[in-house]
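These notes concern the structure reproduced below.
A single protein chain has been omitted from the complex, and every remaining protein chain is retained in its original position.
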Amino acid sequence: MSFCQHKGMALAGFKIAIRYRWENIAQVLTNPISLIVYYFLWKAIYAYTGQEIIRGFTFPDLVHYYVLAMIVGFFTWSEVDKWIEYDVIHGKMTNALIRPFGFLYWYLSFETGISIYNLIVQTIPVFIIGFIFFNLQVQGLTVFLGFFASTTLAFFIYFGLAFLLGLAAFWMKRITGLRRVRRIIIGFLGGSFIPLTFFPNWLQQISHFLPFEYVRSVPILVYLERISIFNALATQLIWMIIIYLLIHIISKKAIKRYASVGL
Amino acid sequence: MVTENIIIHVKNLRKEFETVKRGHGFLAAVNSLFNPKKVKKKALKGISFDIKEGEIVGLLGPNGAGKSTCLKALSGLLWPDSGTVNILGYVPWKERVKYVKNIGVVFGQKTTLFWDLPAIDTYHLNKDLYEMDNKEYEQQVHMLIKKLNAKDIVKSPVRDLSLGERMRCEVIQSLLHKPKLVFLDEPTIGLDIISKEKLREFILDVNKKEKTTFIVTTHDMQDIEKLCKRVIIINHGTIVYDGLLEKIKKKFAKDKHLEVKLSEKAKPFKFKGCKVLNATDYELKLELDTRKAKVKDLIGYLMEHFDVADIIVSDPPIEEIIAEIFQKKGTTL
Partner (left out) sequence: MKYLKLATRSIQIHLNKEFAYKADFITKIISTMIADFVGPLLAIIIYNTTIGIPGWTLHEFLLFQGTLIMVLGLTKIFILSMFWHVYEAVEEGQFHKYLLKPYNSLLFLMAISIDWQGIVEFTVGALIASYAMSYLNINFISFGFLFYIILILLGVLFHAAIYTMISAGSIIAVKNEALLHLFFKLTDFARWPLTVFGIGFQIFLTFFFPIAVSAFYPVDVLLRGVSIPWLIAIILPVLAAFGISIWMWSYAIKKHTSAGG
């Protein structure tokens, strides 16, 4: 895919994101309520336990964790599996397949346009809320850039996982159940609900070999300077390669399926 | 003599699919998971045809006949089991990325435009996707918008447009990158009579001026009659007919339809080879099998026995003729 083609698709995604701006703004304004809930919950738990540090996190640390989880969540969010499901069911796959590039890029470039919009309208405001209301630490330039790079890689991994799942629609057509499972697993094993250090050790070990922690937990820990930037980016890159290799193999089969079944 | 070049060459195209046969009910579903019964279906059994630049060809056939499989092969979305396809010098599925830059598609029922954006935004996107240069794009898009009278509608979100307006925007999109070959699938579906006419005229105009080749798949017989000189009819994976539309009409128009208006009340009558399709008090609709009797003899009989006010003689609607061809299993004509 050439840059010109990519730019075009991303621009289209950006334009559509603009048209749904009220939805986005509403999310930005209301999602911080979860932060308030977590704030009170953990404040009570820490007070009750009487410890200052639980599993490596102080109470302020944990609050910062949740703020960053929200930021990373906003930036990496993708619904490409829902889009593919819709296109398959409504017979619109031809539209994506008849382009002068692979159909992965039809969706991916489009999504990058939406993400750039989200970056401006969602992640930056939440950063500001974090700095002002929750005392989020302002990090140095290296950490910031490392965080940005890690979150970008997380975006591609998240998208890749969702896209792989979307390919299941070529066989199953409706994949609402699978999509729900994906959201839960990525949320849980990605560390959206609680930092992974709270998990029992055996679960932590397993999750290192799964792609999910690289989607949320790793970028967050980069910002909190709890893991080295190099380690983070390296492991994320490896997972990216694995996932996109899988995509390459399975999407070929998906197109064969499309051709034979007349979707 | 100017030799027109062949841009689509299809020879012996074969495609077989393996599908899993599923029964009904829960037990059958479980069974098919462990013991899938595979059924082979021959979608295309050796199709061959050539299409020259600038032709408008109708591709007809009942559903499941192999039409869409054929179209997928022509658009590069499918690779056949055997046979050759060469379009504009490309083997579609082998050089798909380069090849698709030369084709356009219009789907009557499914839109290829972005639903939430004005059509003009999708056109800008296409300019980037097909890597057109700015001047060329501006010229082309303005020309198409002007010709289809779409200046106001391309600025509204597609979701706010009526079907007719949307179709015009779709057609513009398909022709933006100046493709040599355009696939039209049900292009006039849902449109009112005037819009249909205008769209057909536009297609004929583009075909004349740019020598764009069109392949039309439709169930609207008026589209076929007005647009396609040549039709290819596919049934059961083979070509049942490939030739001029006129020839079909002549060869198959063994029947003639007569609409008879009377000045007196109709009486029941019998005439060899004549079937009464519909009869009211002062009007008869008749079908005559011209193999059994001549039209002039029937007219003579009617004028003798009835007080005839008017008689109109016409060919049966093309749908009937085509439907009859569909009935023939794999025989060439």
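As written, the chain order gives the labels A and B, with residue 1 at the start of each chain.
Just so it is clear, contacts are C-beta pairs under 8 Å (C-beta built on N, C-alpha and C of every residue); 3 or more make two chains touch, one makes a residue touch a chain.
For clarity, every value in this text was computed on a predicted model and none was experimentally measured.
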Worksheet, complete the sentence: Answer for the absent chain's shown contacts is A
Practice prompt. May I ask which residue of A:40, A:131 or A:144 touches the chain that does not appear here?
Written response: A:40
Worksheet item: Looking at A:4, A:120, A:145 or A:181, which makes contact with the chain not pictured?
Response: A:181
Fill in: Candidates A:18, A:54 or A:229 - the one touching the absent chain
A:54
Worksheet item: Which positions on chain A touch the chain that was left off?
Response: 22-23, 25-27, 29-31, 33-34, 37, 40-41, 44-51, 54-55, 172-178, 180-181, 184, 187-188, 193-194, 198-200
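By our rule, only the chains that are shown with their structure count from here on.
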Worksheet, complete the sentence: Cα centre of chain A to Cα centre of chain B, whole Å, reads 45
Fill in: chain B to chain A touching residues, read off their complex
17-19, 68-69, 72, 75-79, 97-98, 100-101, 103, 105, 107, 110, 112, 114, 116-117, 121-122, 124-131, 157
Fill in: Complex interface listing, chain A residues touching chain B
2, 4-5, 7-9, 11-12, 15-16, 19-20, 90-92, 94-95, 97-101, 255, 258-262
